[in-house]
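Taking it in order: structure first as structure tokens, then the write-up.
== chain A ==
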Amino acid sequence: MHMEFASFPYLSSILAACLLGFGAILLIPARHTMLIRYVSAVFSGITLIITLYLFCAYDKRVGGLQFVEKVPWIPPLGIQYFNGADGFSLPNLLLTGLVFFTGVLTMWRMETRVKEFFALYFVLVTGVFGLFMSMDLFFLFVWYDVSLIPMYLLIAVWGTTRKEYAAMKLTLFLLAGSALILPATIYLFVQSGLNTFDIVALMQPGTFGESQQKFAFIFLYLGFGILAGVWPFHTWSPIGHVAAPHAVSMVHAGVLMKIGAFGILRVAIFLCPQGWQHWSQLMALLAAIGIIYGALVGLRQTDLKYVIGYSSVSHMGIVGLGLSTLTVDGLNGAVFQMFAHGVMTALLFSSVGYIYDQTHTKSVAELGGLSRTMPVASSYFIVAALAGMGVPGLANFWAELLVFIAAFKVYPLRGVLAIAALVVSALFMLRVVQRTFYGPEKEKYARLSDVPFGLGIPRMILAVVLLLFGLFPSLMVDMIETASIPFFNGLPR
Partner candidate 1 sequence: MTLHGLIFYLLASVILASTGMAITRRNLVHAVLYLVFSFIGSALLFCLFGAPFLALLQVIIYAGAIMVVFLFIVMMVKPDLSEGTVLPLRQLLPMVLFGFMYAVVGVLVAVTDPAGRAVLETAVAKPTEFGHYVFARHYLAVEIISLILLIGLMGALHLGREKVPKEPEEPS
Partner candidate 2 sequence: MIVPFGHVIVLAGALFLLGITCAVCRRNLIMVVLGVEIMLNAASIIFLAGALRWFSMEGQVFVVMVLAIAATEVAIGLALIVYAYRRTGSVDPINFNCLNEQPTGSQLAGFIRE
Partner candidate 3 sequence: MASCWIENSTLLTAIVGTWAPFVTFVLIMLFTRHRPKTSAGLSLASATVSLASALVLLGGHWNLQRPLEYTGRWLVSGDIYIPFGYLLDPVSLLMLTVVAIIGFLVQFYSLGYMAGDPGFSRYFALMSLFLWSMMCLTISPTLFQLYIFWELVGLSSYFLIGFWYEKFSAGQAGKKAFVMTRLGDVAMFLGVLLILLHLGNLNILEIDSPKIVGLMPPEMLTLAALLIFGGIIGKSAQFPLLTWLPDAMQGPSPVSALLHSSTMVAAGVYLFERLFPFFLFSSTATTVGLAIGTISMLLASTMAMVSRDIKQIWAYSTISQLGFMLMGLDAGGLFAGAFHLTTHAAFKALLFLCAGVFIHQYGTNDIYDLAAKGTRRMRVPMLCTIIGAGALAGLPPLSGFFSKEVILAKLAGLPNPIWLVAALLGVFLTAYYAFRPIFIMLFPPSLPAANASNAAPEGTRHRLLYRIMVGPLVILAGATVALGFLQTPLRNFLAGQYTGLTTAGGAHLGWLPYVTSLLATGGVALTWWEFGRPGARQTGFVDGIPVIARFFAERWYLDRLYRAILDHAVDRGISAVLAQNDTRVIDGSIDGISRGTVLAGRLAALINAGMIQYRLLMIFAATVLLSLYFFF
């Protein structure tokens, strides 16, 4: 029984902040809604600050796992409370912090069951944070399920369109995913013979034979892939996006889908690299189909949130394509895309949230001419839409660029198809922008007010982040490289 702390337990303090916030919200009587909001904002702000600090404090020259915390929990089963951050998880932690904080601010004006909402929201985010920092397979799985359950309640209680159906569908899909992951996890645990769930120990080359890796990989890929919106298991996500309240949509599209991709990376690819090589053709195929498919279906949608939902399917396809290329660039691009897409969709949903609160509709056909009434809200949406189209100067461009280069090298045909989808994605994003914000001002929306400064803060943060990483992509890519290059060098050739 020995514990290992590299330094102050920053990672645990993130979780602690979430749980303290949760506890504090539970203790406040439900009628003090304003107090609850402030408490939520403060605690989520703390997590954002810590993640930001970690992102900056990570020593890129040393690389590897840093801020390690290791406490044995159930020694007979080799289960440890083992947290660590590396170049793959830090962008995602930062993303979670950003989306968490901005999500709280986005829901500032929500009035129904405020206390319960924020309490569940904190539980949800705790699970997400835990998953991104956990280096123990068992804990990873537990965090995965912790983040799924509140989702059901959040959608079913606070949602809008067909919420019960969407909530049930989402939960069933994700539980199906976890039903695939759990056996694979146990299989790996048993087959390794090391009696440990420690990912670092399990990922040593030679732990698993090739056939074992192939077997386990496909389970893990499909299980996490459902969460990552891999075609054809994506249909839960647009419906879920539409039904969920705005902040939950933000977390849902911004972070939760990343959990899937991150799980593929952290568990499936780390533990079964040979399985990865074996199945990469399939991954690339599904990803390429998803990219085109999502864009084309998005073209037909008439609900703002559905449009974003399908664009998410398309963009997550890019992540999948990057992961499938078996190259450093592909991994860099994929992780960068996770981050960029998370920020981008959060911004989109946040803007749509404001628009919906004002106009009480999400139908593209009913909206129109909003640029005149609410120029600031519109411009945030437009910035995010541009990022979604892969316009240079915003973070998504670089991620897509890296992925496309890598894909084009490895899978020329699928790469070309995926790149061609850029046209379609531009078409449908611009179509939405055109119909919603341009055109003559509509009478019924003439008296709506624009975003006040305070409510604009979350969107401003997200837009600035997009622009920052768009202008200085190496801030992010250098970080990811500290993890991706050693990972590749460690692979058996």
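Going forward, a contact is a pair of C-beta atoms (placed from the backbone, for glycine too) under 8 Å apart; a residue touches a chain by one contact, two chains touch by 3 or more; residues count from 1.
Selection rule: all candidates are chains of the complex that A comes from, given by their letters.
Source: prediction; values computed, not measured.
Asker: Going by the contact definition at the top, pick out the neighbour of chain A in this complex from 1, 2 or 3.
Answerer: Touching partner of chain A: 3.
Asker: Which part of chain A faces candidate 3 closely enough to touch in the complex?
Answerer: 169, 172-173, 232, 235, 293, 296-297, 299-301, 327-329, 332-333, 369, 371-372, 386, 391-393, 397-398, 402, 404-406, 408-409, 415-416, 419-420, 422-424, 426-427, 430-431, 434, 437-441, 473-474, 477-478, 481, 484-485
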